[in-house]
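All protein chains but one are shown in place.
Up next is chain A:
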């Protein structure tokens, strides 16, 4: 006990001879390591060097690195059935064209009295009646096909939303049925109604 204490005080004296240190115990350990690492073979080497960066420097490196990232692949690499004939994409295309046409027509209808146009139902019907049969049918099909497609595919999407028919195989199958049905339905509305 006494011998131990004498040893510690001697050590403390040696260490604090240079300058007083509050962290006595930890420094003892460090001193031991430092003296042994000079000669021993257990010294660690770290080939990776770190460098201090300010936040703005780090951000500029990240920004530069992000420019090197590959851009999303072009649509061409995906499955044709999904990208070109997918019901979802055509739902948006048909809906946007129909609504776009409605917006254009309605705005024109509001402006018509000021511009001197005639867009009342009677004039529209008269204009339609004046067209040749082929043009009449073609124009009707152009309106009827997106209408049938959007309506039937809309029901399909509402069913998807409640979890019906949402298997991959079923989606692909009903997608093809939908194309057939909408074309047949459009032709029926255009030429037989």
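One rule holds for everything that comes next: a residue touches a chain if its C-beta (ideal position, glycine included) is under 8 Å from a C-beta of that chain, and two chains touch if they have at least 3 such contacts; residues count from 1.
Simple rule for what comes next: contacts and distances are computed from a predicted model.
This figure omits one chain of the complex; the name its UniProt record holds, of "Prefoldin beta-like protein", "Checkpoint protein", "Succinate dehydrogenase [ubiquinone] cytochrome b small subunit" or "Ribosomal protein S16", is "Succinate dehydrogenase [ubiquinone] cytochrome b small subunit". Within the complete assembly, residues 41-45, 47, 55, 58-59, 62-64, 66-67, 69, 71-74, 76-77, 92, 95-96, 99, 102-103, 106-107, 109-110, 120-122, 124-126, 128-129, 140, 151, 154-155, 157-158, 161, 193 of chain A touch the chain that is not shown.
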